[in-house]
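Below is one structure, written out as structure tokens; the observations come after it.
Of the protein chains in this complex, all but one are displayed in their positions.
Read from first to last, the chains carry the letters A, B and C; within each, the first residue is number 1.
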Amino acid sequence: MRYLAYVLRRLVATVPVLFGISLIVFFMIHLVPGDPAKTLLGIRATDKAVAALQKSFGLDKPLWEQYLDFMGRLAHGDLGRSFFYNVDASELVSGRLPATLWLVVSATVLALLISVPLAVLAASRRGSALDQVIRAVPLVGLGMPAFWVGIMLVLVFGLKLRLFPVSGFGDDVAGHLRSIVLPALTVALALTPILIRSLRTSMIAVLDSDYVVTARAKGLTHRRIILSHTLRNAAVSSVTVLGVNVAYLVGSTLVVERVFALPGIGTLMLDSIFNRDFAVVQAVTLVFAVMVVAINLLTDLAHAALDPRVELS
Amino acid sequence: MRKPIAVLAAVTIAVTGLSACGSGASDKNDTSGGNGAAAAQGGDLVIVRPGDSVSMDNTMVFSNASIWVFQQMLESLYEVTPDGKDVAPLLAESHTLSEDKLTWTFKLKQGVKFSNGQPMTSADVKFSIDKARSTEGGWEFLDVAIKNIDAPDPSTVVITTKYPWAPLLADLANFSNAILPKDYAGKSKDEFLKAPIGTGPFVWDHWTKGSELKLVKNPKYWDTGKPSLDSVTWKLVPDDNSRNVQIQGGQAHINESPPFSSVEQLKGQPGVKVDLFPSTKTDYILMNQNEKPYDDVNVRRAISYAIDREALVKTLLFGNGEVANSFLMPGVVYYDKATPGIQYDMAKAKEELAKSSVPNGFTTTFLASSGDNTDQAIAQVLQSSLKELGITVKIQNVDPSAAHDLQNDMKYEISHSYWTMDIADPDELVTFAVDPDAGSKSFFTGYRNPAVIADVKAAQKSFDPAERQRLYSRIQKQAAEDAFLAFLYYSPFSYATSTKVKGFVALPTGNYHLEDVTLSK
Amino acid sequence: MTTAVGPVARGRGLAARRPLRMNATLAAGLALLGALVLAAVFAPLLTSWDPIEQDLSRSLQDPGNGHLLGTDQLGRDVFARLLYGARTDLRVGALAVLFPFLIGGALGLVAGWRGGWFDLVLMRVVDIVVAIPFFVLVIALVFALGSGTRSIYIAITLVGWVAYARIVRGEVLVAKEQEYALAARASGLPTYRILLRHLLPNVVLQAFVFSMSDIVLSILAIVTLGYLGLGVPQPTPDWGSMIQEGQAFIFTKWYLAAVPGLAVVITGLALALIADGFVHRSGRR
Partner (left out) sequence: MTALLEVHDLNVEIPLSSGRLHAVRGVSLSASAGQAVGLVGESGSGKSLTLRAVMDLLPVPATITGGTIVVNGVDVSRMSAKQRREHLSSAMAMIFQDSLTALNPTMRVGDQVAEVPVRRLGMSRSSARARATELLDQVGIKDPERRYRAYPHELSGGMRQRICIAIALSAEPGLILADEPTTALDVTIQAQVLGVLARLRRDQGVGLVLVTHDLAVISGTCEHLNVMYGGRIVEDGPTGELIHAPRHPYTAALLRSVPDPDLPVHRLLSIAGAPPDLLEAIPGCAFAPRCPAVIDRCTTEQPPLAPIGRMRASACWRAHDHEHWPPDIAEPAAGEMRA
């Protein structure tokens, strides 16, 4: 009940944000030079045909009127219609969303699988050479352009070793899993350095705290202390860091999906910008924004679940 | 520009058994198709491609990725011959032309059924072509000469034209005039386009937009025994390298357009075959004559002389192409090899510029598509070459869609574009390129030479091949001298296929037919 | 909503009053960045090749024969393009951070100081901008504005200012209740003086540390835009477009795409080390 009311309140608070986003996105995308009707009709298009098509898209109306139409439809849950494919934008987006969600979730899981053990190792051997290495090496990951990492992973794992498919999304769950490895690794490599550092720092803070000293005094083993006393407490602060950065990385899926030809909403967005498919660009941006908001909300909920002291307000 | 390659008709192979078809072509196809068929039947052919289909509306669409798909389902009365220079009957059996060259009478092939089982009749033909010529902003321009279509009996179609019109058969062979069931077989147009019905070797399965499109074998196909394949799946893989890797790794069988940069490397791979099919693709530099100083023929000639085409062929095409001498291409009938096109000659370039209104050079802006490597390379090569003439080239990068609009609206100074033929007659391109009143403002350059325009009109009405050759040669020579475009090079269509694939051929118009393709296990 | 934008965690507090203490991390970062900057500045001394001069007859040469890293498709020296590319990317990257730093910092300063409707409106705008992923917004903006350096600056500024506004605002909210700020107010100094002389120097360090990691982000964005063909226009050498061009030859000449990518990685590493060093130096972990 406590969670439900909180979630509802947060969702309501999201409405003005989404409204603002719709405003920005709408006017931004309409600033892009190039006419969807002309793009669609091609070089032979007569002015008359272009005008007719523009009328059917509602592009002949003044911009503010188009915006009101857009908002009116949005209020009914209608994301508009793709000019380019002549289907509902929501249909396109929902067909593409799974690949993006797979990517975001598996990248996050992969990043956690890599960074938690390393951070624990570094924190428990604080100051050692191992600690230094674990802290320094991932810094390299901060400056790696996602698309370049993607290309290099394709080169090594896809072309030389032939271990994983280099593009596409597979046809079943097993295929999805195999296809998602390289893209997820690409995204995870950008995430791990940040995670390792925040987790290590908070673990050290916890390890120094009185209750861990108490636990030591009780004669608990190092492993026991790490597992039951420090990890959860360290996770509390790292969850926020994770949330912020996952939200950021949602955007980089745009590029990663393109490199690996994943049929996600990122590639859909890029294609739609090229095609001047306004409705789809708007829809995808809104979906991206909702994802960010949802990730932030999940972060806060996780925070509350991990730390009984946190009040949801 | 970025003229999407549109395609006509079916491969000759499809017509095997028709008396009208050349026996040579037939034999050749039997050989490749026959071997394959003996060795293997069935299979799902996977074609990887850089872009998705747009729509299945054959009367409206200009995208090759769409055309190449629906051509497997929809057939026209005629089809382009394998050399790309003529047409052969497909759903038609024969035709007669009246004395006044205005009335064409067609006999339809018997026993052809649509994939829904409904027989194909003259009513369907009338419906389809009437629909094609009444669209707006589509391919109706090909049918402008048509005055009326009649269906006196189920197997006869009579077409009357407004004036004698030589390219009619070539026009009818275009996919836009493909035969659909009358009234969309009782469906609404939108419903029909979601799962089109035609007489072709394959039928609709599904399309996941932005990802893949699948067709399956038409068991009722009139050319019994074909196709060999169970199904064809086009998968969208935008990255060039990934497509090549999928061919090498056996995940896909045909790569629709491996870049020339990868051709050499691919040839060395086991299990991979690279084909370079003769094409009708030509690249040009456009110069907008509405902008000074491009109204000056000497300036245009100077620029044309300053381009080292051999070097472009070598660096951009990796040698896989030829230097262009005419705006028509070798794969097109009436192309004149003797056209004295302008070739690289810096001395002459300087001479021409000295004679021009801007003897000391000028500053201009090259409109380039961002993200398009060919465009970028040509822009930079031109920038570097023209520097020697004292011409400063600034590069304006705009994304492809916007670049397209700017070219079409003639809001550019100098730019790059290309063309491929859609039909087996030069009229389409010639009209487009040199007749400023045909809607395309002479390839969006504003070029206007009354003598050339008169020759174009005369060639449309002449049915005498010798006369047409004379006229088209004169047009090509004059156009080259006027340097309304700087022709760059002719390039082939590249395809990388798995060696498991047999019988795959792309026509000079860019399209391909899959009913004779086989896939070994 | 959470506070930080971008992939770098941040701490808080005042640090300027601590004496400048070098640590290994900071030193390594500064040395690395210094080397890159020197290479960029003295590029003409390090190579005799012109990065934009073409020689189509020497297209795609292997390393050697006077070309340390060979030539690209248009016969230009790759090593020269790499060095001059550092000029482009370091300059554009740093400038692209300067504008959001100034604008976001100023807005955050005023919002934190004044509060009220200005703060309320600004923070709602921040919420909106933050909810759209960075790359999505930057790419869409560059499309809207047309590719080119100017568009890059504008796009990164329009997206990037929010981080600085948030950081500075947060710091000001704390700092303005600090007694030195109260003292300054009590002594009747003009507002601009309080903001610029008393608050700004005490809140700016946090924004500065963030800007180090933000430059990494902006260089990544520039390079990514170059990869998508929306970046610094040709023929100006830029690492992103070098990677994009080199990608076509990944099977045969892998280094064409790998080496400029490594240059980006090293730049990122240098800046990350510096940011890290600053955080350490000021006692924040």
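Please note the rule applied: a contact is a pair of C-beta atoms (placed from the backbone, for glycine too) under 8 Å apart; a residue touches a chain by one contact, two chains touch by 3 or more.
Being a predicted model, the structure only gives us computed values, none of them experimental.
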{"item": "Contacts of the hidden chain among displayed chains", "value": "C"}
{"item": "Residues belonging to subunit C that touch the chain removed from view", "value": "14, 16-18, 115, 177-180, 182-190, 193, 197-198, 201-202"}
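One rule holds for everything that comes next: only the chains that are shown with their structure count from here on.
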{"item": "Contacts common to subunit A and subunit B (chain labels)", "value": "C"}
{"item": "Which of A-C and B-C has more C-beta pairs touching across its chains", "value": "A-C"}
{"item": "Inter-chain centre distance, subunit A versus subunit C - centres from mean C-alpha coordinates, in Å", "value": "22"}
{"item": "Mean-CA-position distance for subunit C and subunit B (Å)", "value": "46"}
{"item": "Touching two or more other chains - residues of subunit B", "value": "241, 398-399, 402"}
{"item": "Where subunit C touches two or more other chains, by residue", "value": "143, 146, 228, 247, 250-251"}
{"item": "Interface residues, subunit C side, partner subunit A - complex", "value": "1-9, 124-125, 127-137, 139-141, 143-146, 213, 216, 219-220, 223-224, 227-228, 240, 243, 247, 250-251, 254, 257-258, 261, 264-269, 271-273, 276, 285"}
{"item": "Complex interface listing, subunit A residues touching subunit B", "value": "32-35, 38-46, 48-50, 52-53, 84-87, 92, 95-96, 151, 154, 158-159, 162, 165-169, 258-261, 263, 267-268, 271, 273-276"}
{"item": "In the complex with subunit C, residue positions of subunit A that touch it", "value": "16-18, 20-21, 24-25, 28-29, 31-33, 139-140, 142-148, 151-152, 154-155, 159, 190-191, 193-194, 197-198, 201, 204, 240-241, 243-245, 247-252, 254-255, 258, 269-270, 273, 281, 285, 288-289, 292-293, 296, 299"}
